[in-house]
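Pasting a structure here, questions to come.
Missing here is one protein chain; the remaining ones are kept as they sit in the complex.
Letters are used for the chains, namely A and B, taken in the order the chains are written, and counting of residues starts over at 1 for each.
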Amino acid sequence: MKFLQKEIRLKARNRGFHLITDEITSNFGEISELNTGMMQVFIKHTSASLTINENADPSVRTDLESHMNELVPEEQSYYTHTYEGPDDMPAHIKASLLGSTVLVPITNGKLNLGIWQGIYLCEHRDCGGSRGLVLSAWGY
Amino acid sequence: MKFLQKEIRLKARNRGFHLITDEITSNFGEISELNTGMMQVFIKHTSASLTINENADPSVRTDLESHMNELVPEEQSYYTHTYEGPDDMPAHIKASLLGSTVLVPITNGKLNLGIWQGIYLCEHRDCGGSRGLVLSAWGY
Partner (left out) sequence: MKFLQKEIRLKARNRGFHLITDEITSNFGEISELNTGMMQVFIKHTSASLTINENADPSVRTDLESHMNELVPEEQSYYTHTYEGPDDMPAHIKASLLGSTVLVPITNGKLNLGIWQGIYLCEHRDCGGSRGLVLSAWGY
């Protein structure tokens, strides 16, 4: 049994949903050492998140951003955590709704994603900057 | 340490929330080999999802479907990903809100779920068809 782990930083991205599967796998070639296992991606931030969704048509990512802004609008009268700007508290809420982790099976040395699945960085701040990830994998 | 993995297909189900704990455990009897460990269920699709919720009263599943349709309605004017039908983009959004993974501890060879907990398939498409899962488990 092996346990592999490394930390990487993603390039900074605009607010919205971004496909990062290739950026993860190119930084974590060690997963090819695992015939059968599991990979976790963990984001070390509370105003950005990770999810798995469609890897093909970019309109899915556009519509996710539009709808998350409807579900969690800025400037709600009951927000009290407002001193970091109007995009901050909504970013925290979106981060908890979508989550800080994706967990993907490894089979035959590769991520065993469905044919249409990709890993997304969900950047909820207007200027979130570079985000830090911990990549971990374990198995045989 | 063992690492077990297999792929299964669930029978096709209608749009809605469905209890699938028994379908998973009956397909993955190998978890009884693990005294202490972890099981992941991963869904290889972006318009259906997995969650854990109440295993008893089916009204919980009915109300989850009703409320997710309120949170993520069809036919929103800002949806641009519309060519696969009105149920498609909402299905993608619901899938990210609920997630593609459930992760359950194994104790004494069995899933260590709470007494009221069961695993749900959340089918967000009107005609999603059979869904593919990867079942993985590791431990001693």
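Quick note on the criterion: contacts are C-beta pairs under 8 Å (C-beta built on N, C-alpha and C of every residue); 3 or more make two chains touch, one makes a residue touch a chain.
Remember, it's a predicted structure, so these values are computed and weren't measured experimentally.
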Hidden-chain contact residue, picked from the options B:97, B:121 or B:135: B:97
Selected from B:14, B:32, B:66 or B:80 as touching the chain missing from the view: B:66
Candidate in contact with the missing chain, chosen from A:14, A:35 or A:96: A:96
Touch criterion as defined above, residue of B:42, B:79 or B:138 at the omitted chain: B:138
Of A:40, A:55 or A:107, the one touching the omitted chain in the full complex: A:40
Interface with the unshown chain - residue positions in chain A: 1, 3, 5, 40, 42-46, 71-72, 76, 78-81, 89, 92-93, 95-97, 99-101, 103, 132, 134, 136, 138
Positions on chain B where the hidden chain makes contact: 1, 36-38, 51-54, 57, 59-60, 62-64, 66-68, 70-71, 97-99, 102-105, 107, 112-117, 120, 138-140
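We take it that only the chains that are shown with their structure count from here on.
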Euclidean distance of C-alpha centroids - chain A vs chain B, Å: 20
